[in-house]
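Notes for the one structure printed next.
Just one protein chain is left out here, and the rest sit where they should.
Now for chain A:
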């Protein structure tokens, strides 16, 4: 049953007078694993920042479950954000807090669990990402891959409906990045969350994505939307086919230059 969980309507993103992308309109359905892809510098992370409300759009609207986010006031935005879990590119863990304290913070802020229950839930969230027992470690004491997983544990602390990932597997070895992908799928399947991720890791894109949008840096707009496996075979845009098939060609270089 497809229903637009996040709807982007004629969104134009600009830093001052420099337009990054214009006229983006697409839907992210409930339960999708949605990938935002495109060449370097096309505005993928900027789009994510717009979805998260960290940057205001130059024009257009973003709707969550039918409600406008762009026109919502600060309080309404906070209410919407409570249903989100976000992992940032470099983790975004608070370096002055242990992993347990990092995961505990959202529980402390938004739930009334007793300390014993919180400890049990922290252990469960960390166990989901394979880090049970690392409660008292600081982010600087664990490896990069563990930090990404710990960030995921914090993101899912409140059982969010939408999970955002900025380059989840950047800097991970193929096995760790595959395990992280599997974890994202497992958590999504079990909790029914919608997943939105920025990535250009092809194995991830083909492995787990169910829907995607391709942002083109040259024409400054989206040029493809749909399941990436189908786009690879049937997109009418040669650049998209090349991107997904990992081919370099003069045509692509000219277009992205």
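Keep this in mind: a residue touches a chain if its C-beta (ideal position, glycine included) is under 8 Å from a C-beta of that chain, and two chains touch if they have at least 3 such contacts; residues count from 1.
Everything below uses one rule, namely that contacts and distances are computed from a predicted model.
Note on the omitted subunit: UniProt lists it as "STAS domain-containing protein", one of the names in "3-isopropylmalate dehydratase small subunit", "ABC transporter permease", "STAS domain-containing protein" or "Acyl carrier protein". The residue from A:105, A:128 or A:223 that touches the chain not shown here is A:128.
Touching the missing chain, out of A:74, A:116 or A:175, is residue A:116. For the chain left out of this panel, the touching residue among A:38, A:57, A:139 or A:168 is A:139. One chain of the complex is left out; on chain A, the residues touching it are 94-96, 111-113, 116-117, 120-121, 123-125, 127-128, 130-134, 136, 138-140, 159, 183, 186-187, 189-191.
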